[in-house]
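Contents: one structure, followed by commentary.
The complex is shown incomplete by one protein chain, all other protein chains being positioned as in the whole.
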């Protein structure tokens, strides 16, 4: 299951969907909006996507993961729009027969998501400034790659 | 938060408790009762504990994890009694600033739990036999160490 | 040939438009498109070395051939999650 939504992510419903009698393990990852980053204070994040491509990439990531681990069920939901502190920006859930597989697959999915899925976040700093987070670019947000909603 | 319970584990409530504006990541692990293991069919698992010691060990594990990762919040709930296929036997939730920490701490907690916390499960095989799972012991359940509710 | 390009995030904000029409010498490649974007929108040019280009819903590289009928998108490094 893949979803891009403007609504609150119902991660419990997501987890129920991936649970299975064929699985002994479920790993759920949530990215949440963190207030402080390197001493700077965020008040909100704005997420936007290139939706058609993002969905295609989510599908590719799930296929890739299914090729590497014996995944019973997997799901990814990403939220867009204005997110406040503590809000869940992304949920990745995966079920597998054994726990090592679920941890590895879950971590792989979120790592790859952050590399290839066309979604971007914009910081709304407490000082009133805003800033797109584009890891590796030159104008001061290079260090943002591991920031915020992780 | 540490709990040993005979009731259904409310893992969504648990996850809400560990979520935090100080954290960018939450990892939730669920162990669930798996039907098939090496071609053998389970109908249910019975869990029992040495409760006082189990709680003490849960506390030690959380302290140990807090010493190794910058954990914002963490929680462990283990269920006892008769569990049916698909039921959640254990939930481990952890929140940290960054995702790598949450994956590592969550995995460490469940790995250590399975090594040191005095809780045992008994297989109720579909053929009507029952069998305590005691990893490393000689009488045929040695291979049970990675079985069942993972 | 004329290529319509969809921009996202800071690339869009700097260009001031979500869709821009660029002139690319036919037969054009992605590298030509980037040059055309940078010359048409100098304010975007600092982003160009790290700019990602998609043709349809797949990532393209500098050698990818373009044609007027494909959907092209340009955006800076992603930061979802």
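Think of it as A, B and C in the order they're written, each chain with its own count starting at 1.
Here is the rule we use: contacts are C-beta pairs under 8 Å (C-beta built on N, C-alpha and C of every residue); 3 or more make two chains touch, one makes a residue touch a chain.
In this text the structure is predicted, and so the values were computed from the model without any measurement.
J.: Can you list the shown chains that the omitted chain is in contact with?
T.: Listed by label, the shown chains it touches are B.
J.: Write down which of B:1, B:53 or B:126 is the residue touching the left-out chain.
T.: B:53
J.: Tell me where the left-out chain touches subunit B, residue by residue.
T.: Residues touching the hidden chain, for subunit B, are 31, 47-50, 52-54, 56-57, 78, 89-90, 110, 113-122, 132-139, 144-145, 149-150.
As a convention for this text, only the chains that are shown with their structure count from here on.
J.: State the smallest step count from subunit B to subunit C, taking one step as a move to a touching chain.
T.: Minimal hop count between subunit B and subunit C: 2.
J.: When the C-alpha atoms of subunit A and subunit B are each averaged to a single point, how far apart are the two points in Å?
T.: One centre to the other, that is 25 Å.
J.: Which subunit C residues sit where two or more other chains touch them?
T.: 81
J.: Using the touch rule from the top of the page, what residues of subunit B touch 2 or more other chains?
T.: 99
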